[in-house]
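One protein chain omitted, others in place.
A, B, C and D label the chains in the order they appear, each numbered from 1.
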Amino acid sequence: MSLLEVQSLSKTFGGVAAVAEVSFELEAGHVHSVIGPNGAGKTTLFNLIAGAVRPSGGKVRLDGADITGLAPHVLAERGIGRSFQTPQIFAAMSVAENVMVGRHLRLDRRLLPSLLGMPAVDRANRAARERAQLLLDQVGLGQEADRPAGGLAYGAMKRLEIARALAGDPRLLLLDEPAAGLNPTETAEITALIQAIAAAGVTVVLVEHDMRLVMAVSDHIIVLDSGRKLADGTAAAIRADPAVIAAYLGQAQ
Amino acid sequence: MIRRREARRGGLGALAAVLLVLPFVLPNTYYLNVAILAGLNAIACIGLNLLIGYAGQISLGHAAFFGIGAYVSAILTAGQGWPPVLALLAALVLNGALAFAVARPILRLRGHYLAMATLGLGIIVAIVLAQEVRLTGGPDGMPVPPLVLLGWSPPGEAAWYGIVAVLLWIAAWLSLNLARSPIGRALAALNASEIAAATAGVDVARHKSLVFVLSALYASLAGSLFAHYAGFITPAKAGFLQSVELVTMVVLGGMASTFGAVVGAAILTALPQIFATFHEYETIALGAILMGIMIFLPRGLVPSLARLAGRR
Amino acid sequence: MTAALLEVAGLGAQYGRVVALHDATLAVAAGELVALVGGNGAGKTTLLRTISGVRPASAGSIRFEGRDITRLAPARRVGLGIVQVPEGRQVFAPLSVEDNLRLGAYARGRERSAEGLARAYRMFPALRQKRDLPAGSLSGGQQQMLAIARGLMAEPRLLLLDEPSMGLAPLLIAEIFAAIADLKRAGATILLVEQNATQALKIADRAYVLETGRVVLEGSGATLAQNERVKAAYLGM
Amino acid sequence: MLETFLQFLFSGITAGAIYALVALGFTLIYNASHVINFAQGEFVMIGGMATVFLADAGWPIWAAAPLAVLLAVAVGVALERLAIAPAREASTVSLIVITIGASILLRGLAQLVWDRNFHTLAPFSGEEPIRVLGASILPQSLWVLGGSLLAVLALGWFFGRTLLGKAVIATAHNRLAAELMGIETRHVMTLCFALSALLGALGGVLITPITLTSYDAGVMLGLKGFSAAILGGMGSATGAVVGGLLLGVVEAMGAGFLSSAYKDAIAFVLILVVLVAVPRGLMGARGAERV
Partner (left out) sequence: AQAPIKLGAVLATQGGPSFLGDPEAKVLKLYVDKMNAEGGIAGRKIELVLYETNGAAADAATFAKRLIAQDNVDFIIGGSTTGETMAMVPEIERAGVPFVSLGGASVIVEPVKKWVFKVPQTDRAAVEKVYIDMKQRAAKKVGLLAGSGGFDKSCTDNARALAKTHGLTVAADETHGAQDTDMTPQWTKIKNAGVDAVLYCGFGASSVVVTKNYAQLGLKIPFYHNHGSASTRWIQGSGAAAEGVRLPAEPVLVARQLPDRDPQKAAGVAFGDAYKAKYNEEPSTFAGYAYDALLLMADAIKRAGGTDKAKVRDALETTKGLVGATGIFTMTAADHSGVDVKSFRMVEVKNGAWRVLY
C-alpha cells in the first residue's frame, strides 16, 4: 500500500490555481521527486501536504487515514517532516538548539517537570543534544553546533533545515530544494545523505532543480506545470518525455 | 548549552546572594519598602518576560492581570472575609481562567495587532475596576486587610521583604527551568518562525496559551501580594501606563533574560525614587536615561553587558 | 589586463568576532566577467556586501575607477554604478512586482525606468503576469527572477551577482547564463558568485577561488576548470 | 430621534477626525520602520502648546502655527537623528522603548519650558455652531475633518504613487536590500520622522481649539490614535482615517445609546472583535508572507 495518497488536490490564490487537481501516490521507502518550472506549484504542494496551507479542494491520505487540512504540528506527530525552500531557521538560537527543536515531539514536554527542572528534563535535553550533534555531523555542520544560527552562510542554513527535519524521525520527509546554494561537490554529499536516509526506510519527497541530483536518487518523479500534473513516472521515463523536455528540462539534458 | 547552564546556576546564586545581603545594607525601612516594590514588579516582569522575551508575544495589557490579582484579593478579604491565602489562590484561578479564555483568539494576532488587543483588554479591565464603585471603591481605590499566613501576619517591612525575596527567587528559578526545557525552546522557536516551529511539531496555539496563562499567574501573584502589602489599591495599578511600564522594565533589562527582567524592574522602580527630589527635572531625567540605555545597550542591560563582559 | 575598474586590496571583514574575510585581494577590469568560487561559508557573500558597502570593511581598501570608496555610503556606490543582486532574493515582499522593479532604478531617476521595465518583462515573462501582485507571493524561482531583473534596472557599470541561478529551473538557468554573457558582450563588468561553478567558469574570463575568507587561487576560467583541486572541491568531480 | 442620532454622529466625527489625524502620523513612521512611535502624541502636543504660547506672546496665528509646526519637525528630526538612528541595530521593541523614553522626556521638557496648565486657542472660524436638522457641529470640527482628509490624500499619493514612498516601505521591510538599491535609508527615516512630526503638529494646531491642550495632552491622543491606526490596519493611510472615524463614531454612539461610563470599553470591545475577525485591521495589507 502507498504511504501517501494525494487526490485531486487543489489550491487557488485569488483566482490563480497554484495547484490544480493533482493526484498521485507515494510508495513507502522510495525517493520521489517533484520537478517543474518556477511557479509550477511544487512548494505549494508541500505546503498543502505538510499543513502550512489549507487546500481549496481534494484529499490527502497518509497510510489510508485522511489528513487533509490538519495543522502542521499534528502532521508532524503523524510523521511528516519538511525543510523550507527559504530557510526558516530560528536565528537567535544556536545551531544545535535549532535541531533540538526539531526533536520536540520526542522529548518530555510536561509542564510541571519542566518548571521544576526535574532530572528527566535534563536527561531529555542531553539526549536531544547528542542526537543533534549526530545529525549536524551528518549534514556537515558538526563544527558549527554552538554558533548562533542567524550567522550561518546561506548554504549552511539549507543544511540545517535538513538536520532539523530529520531530528523528528519522520516517516515522510519533504525536502524543498535542499541543494540550492550548494556547489556540485557539496551537492554530492547531500545526494549521499538522501540515499542514506532512504536506505534507513524514510520515504523522501524531493523538490529540486538540480537534475543531476534528482536523476541520481529518484525512484519516481512527478512533473508539475502551471499547477497541473504533467507527467509521473520513473527517472528514465521522465527524462525521455518530450513534454517534460519542452516545459522544463530543455535540450541540455 | 553547557555554558548557559552555568550562567543559570551562577545567576541564581548571585540573585540569592544579593537578596540575602540587601536587607543588611539598606539603611532604613523606606529602602526596604522600595526593594519590596521592586521585587513585586520583578515577579510580574519575570512572567511577562516569558511571554514577551521568550515567546515574542507583546502584551500591553499585562497590568490588568496584576490589577485583577490585587482586586480579587482585596474584595474577597475585605468584603467577603476570606482568608488572604485563599483569596490569593482564587485570584490565580480567575486570572488563569481569564487568560486561558482570551488566549486563543487574541494570540492569533501578530506584532502590533496583538499589542493592540492586549492593550484593549487591559483598558477594559481598568475601566471596569474604575466604574464598579460599589465593588472596587472606584478611582479612589479601596483598602485591603493585611496578609495572614496560618495566623501569622508579616509585622513590618523586614518580614515582607523576606516573603517577597523568597518568592522572587522561586519565580526566577521556575522561569529559568522553563526556558531551557523543551517547552522553552519551543517558545523561542515559535518566536522566530511559527510555521517552522509548527512543522517541527510544536503546537503553536497551545504553547502561546500556556505561556500567556503562566505570565498572567505571575502577575496575579504579584498583584495579590502588592494589595496586602500596600494596604490600599487603586485602578491605576491595572492601567495602560502601568502595562507600558512593565513592558519597559522587561525590555530595559533585556528581552529573553530572566535576570534582565529582575534588573529592569529594580531599576525602573528605583529610578523615580532617586529622581524624586529633582522635581521638574524628574521626568526629563527618567526619559533621558531610558533612551540612553536603549540607544547604547540596544539588547537591554543584562544581555548587552553579558556580551561586553564575554568579549573581554 | 586593462586598467582595473574594481580593485580590492587586503580586504577584511568580520561579524563581531567572527572573521569572515582575511586580506582578500582581487581586481576586475572594465568589461571583464570574473567568477568567484568557494564553498559554503567561504566568504563570497561577505565580500560582495563589503564591496557594496552594506558591511563595513575592517581592513584593506576598495577602489573603483581608481577612486577609494572604502568608506563611501552604500547609496553613493550605487550611484557610481555598483549594483548587487543579493543572495537569497531579498525582494520587497509587500510591494508589487512592478514597484520592486522600479525601485531597482531608484538611483537612476524615472526616465529610464519604462524602458527598463519592458526589458525586464521581456527577459522574464512570468513577472509580467504577476506585475501587480505583492512580490512576497511569488514562488522562490520567480522571486529570484525578480531580484535579477531588479538589479538590471539600475543599468549597472559593475554588476555583483550573488548566486543568480539559485532556485531557477534548468531551462531558465541556461537563459540566465546566456543573458550574463550578453550583458558582458554589451560591455558590462560583472563579478559573479555561483555555486553552479562549472557553468560559471565556462563563461568567466577569470576566476578567483575563496576559502575560509582568503583568496587561494586565481586564473582564467578555463585554467581553473582544469585545476584538480578546484575540480575535486567545487565541481564535484 | 433623527436629531439625536445626528448629534451623536457629529460628535463621533469630531472626535474621529482628531483620532484620524493622529493615526496618520503613526502610519508614516510605521511604514518607514515598523516602529510604533509612542512619542507621536507629543508631536501633537508640541504643535498645540507652541502655537498657544506664541499666540499668547502676541504672534498672529498665521505666524505662530507654522513656527510651532517647525519646532515639532525639528524635534522629530532630532529624535530620529539622536535616538533612533544610533540604535540602528536595535530590535523593533527596543526602538519602541526609545520612543517611550522620548515621550516621557518631551513631556518633562514641555512642563518645564511651558507649564502644567491647560490652554485654549481661538477657533479659526468662530464659535457659532453649524446647525443641521437640529443637531450642531462646530466649524472647527470641519477644519479638523478637512485637515485629515487632505492628509490622507497626500499620504495616499505619497505611498501609492511616488517612488520615494515605495522606497520608504522598502526600507522598513528590508533595509539591506533597500541600501543595495541606492536608497539612502537614513535620510528616508529622517524624512519620515520629520513628516510625521509635521502631521502631528498640524493636527495639534487644528484640534486645540476643540480639545484644548496641555503638556500631557499627548498621552491620551497617542493612545486613541494608535488604536485608530490599528483598527484601520497599520500602514494604510486610508485605514487610519477609516479607523479614526469609526472609533470616534462608535464611542459617540456607545456613549449615546448604551452607556457613557463604558463608552471607551465599548470602543475597545469593538476593536477586539474586529481584530479577531480581521487580524490585520480593516484595511491592512493582506499577508504577502509565504513559505
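One rule holds in what follows: a residue touches a chain if its C-beta (ideal position, glycine included) is under 8 Å from a C-beta of that chain, and two chains touch if they have at least 3 such contacts.
Bear in mind the structure is a predicted one, so any value in this text is a computation, not a measurement.
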Legend entry - Contacts of the hidden chain among displayed chains: B, D
Inset, instruction - Write down which of B:Pro23, B:Pro83, B:Pro105 or B:Gly138 is the residue touching the left-out chain. - result: B:Gly138
Inset, instruction - Among D:Pro66, D:Pro86 or D:Pro129, single out the residue that touches the unshown chain. - result: D:Pro129
Inset, instruction - Can you list, in ascending order, the chain D residues touching the missing chain? - result: 4, 7-8, 10-11, 14-15, 18, 111, 116-120, 127, 129, 136, 138, 207, 210-214, 216-217, 219-221, 252-253, 255-256, 260-261, 263-264
Inset, instruction - State which residues belonging to chain B touch the missing partner chain. - result: 27-31, 33-34, 37, 130-131, 133, 138-141, 143, 226, 230-234, 236-237, 272-273, 276-277, 279, 282-283
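Convention: only the chains that are shown with their structure count from here on.
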Inset, instruction - Take the average of all CA coordinates in chain A, do the same for chain C, and state the distance between these two points in whole angstrom. - result: 29
Legend entry - Length of the line joining the C-alpha centres of chain A and chain D, rounded to whole Å: 46
Legend entry - Per-residue multi-chain contacts in chain C, two or more chains: 137
Inset, instruction - Hunt down the residues of chain D that sit against at least two other chains at once, touch-wise. - result: 290-291
Inset, instruction - In the complex, go through chain B and note every residue touching chain A. - result: 1, 173-174, 176-178, 180-186, 188-189, 191-193, 195-204, 210, 256
Inset, instruction - Spell out the part of chain D that touches chain A in their complex, as residue ranges. - result: 290-291
Legend entry - Footprint of chain A on chain C - complex, ascending: 15, 18, 37, 39-42, 45, 87-89, 126, 137-142, 144-145, 163, 166-174, 195-198, 232-237
